[in-house]
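A single structure is presented below for examination.
Just one protein chain is left out here, and the rest sit where they should.
Coming up: chain A.
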Amino acid sequence: MISKLFGRGKFFRNVALQVRFNSSEAVEFRPLHSSLISRAELYVNELRELEDLLSQGGSFDLEKQKNFAKLSTIVDSYSKYREEVNQYKELQEILELDPSLREEAEADIAALLPDLNKTGDSLLNKLLPPHPFADKPSILELRPGVGGSEAMIFTQDLLNMYINYANYHKWKWNLISKTENASGSGVLEAILNIDEPGSYDKLKFEAGVHRVQRVPATESKGRTHTSTAAVIVLPKMGEESESDAYERTFKPDEIRIDVMRASGKGGQHVNTTDSAVRLTHYPSGIVISMQEERSQHRNKAKAFAILRARLAEKERLEKEEKERNARKDQVSTTDRSDKIRTYNYPQNRITDHRCGFTLYDIEGVMKGERLDDVIDAMDAFSSEQKAKQLLQDMSA
């Protein structure tokens, strides 16, 4: 350790200076709470038991295999964390015991800390209970808010952003439906299906009201307008099988399916192309209209897929709400805040209001290439919040 310290001492001198100079902003070690550490220790023991079983020639069923994989990643992350914490402690000791090595030790600490905190965050993430829909594909619904046709144009821009984002990650996507405004320049409503399992986990942070500030193309006087668009993110629940299985999951009296109510005899008498379907779910009051497909059967299947996604999301929100109410002190939450993000074109700035993250690259984000910067910031923010909550719950 010491030799490593000497070896790197010179190299990091500049860094150390810089750090001291900015000491008010300098990174600090954020140790994980002891209760989280004891949780990690439990996993270490559990993994050891499984490994013993394996070494005695025991066979693993699928459930055990999954558990084994999960435990291994947690334990790996925990070992790395422990190792780095030990390094950190050694350096602290040196700092106190040997003034002659002070500068070198400080330099090494400065170099170590960002890594250590990152390792801590990633361990924390693994220890937190996963989101119930973390592995699901996703469905995004976009609608214009205030701002008239500029809001519709912005809705189209957001839709493009998510399509670009999916392309960027090589995720399969398709438009479930899209209704354009009369002039075709903007969108009144769009539903985007992203087939990638786990895409919900990333995109869930996109839910909420997005605000744009810019000079609309239609504005002759060059004034900046503010408009909004709303995004809803739903988890896509299990694939519908081909044979109408989706209908069987609902009781007949909960559901009403309306089709074109044509007069006349129907059947062979007409060859209509109108395949629109309206699906009503009485218990929740959800109504879904679908006309994008050329077959009524397929419109029905899509409508049911959306209904199931909406119900799942609704249920999750209700459950969260209940849990929140059960707690004494409310924590600021990431899911509910209405205006979540601002896209300021004149300043080339994107600010996420929930986590306070700002990025100066609107084009990069709209092209889908840097949306991850924003999402990652939200992800970090949200696990921090969750960790806080977890600690509170544990000490309560």
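Worth a mention:
Here is the rule we use: a contact is a pair of C-beta atoms (placed from the backbone, for glycine too) under 8 Å apart; a residue touches a chain by one contact, two chains touch by 3 or more; residues count from 1.
Here, contacts and distances are computed from a predicted model.
This figure omits one chain of the complex; the name its UniProt record holds, of "Queuine tRNA-ribosyltransferase accessory subunit 2", "peptide chain release factor N(5)-glutamine methyltransferase", "Ras-related protein Rab" or "small monomeric GTPase", is "peptide chain release factor N(5)-glutamine methyltransferase". Remark: the omitted chain is touched by one listed residue; of A:Q92, A:T272, A:N348 or A:Q392 this is A:T272. For the chain missing from the display, the contacting residue among A:P129, A:G264 or A:G356 is A:G264, taking the whole complex into account.
The omitted chain makes contact with just one of the residues A:K89, A:H297 or A:K339: A:H297. Residues touching the missing chain, restricted to chain A, are 182-184, 242-245, 247-248, 252, 257-262, 264-275, 291-298 (touch as defined at the top).
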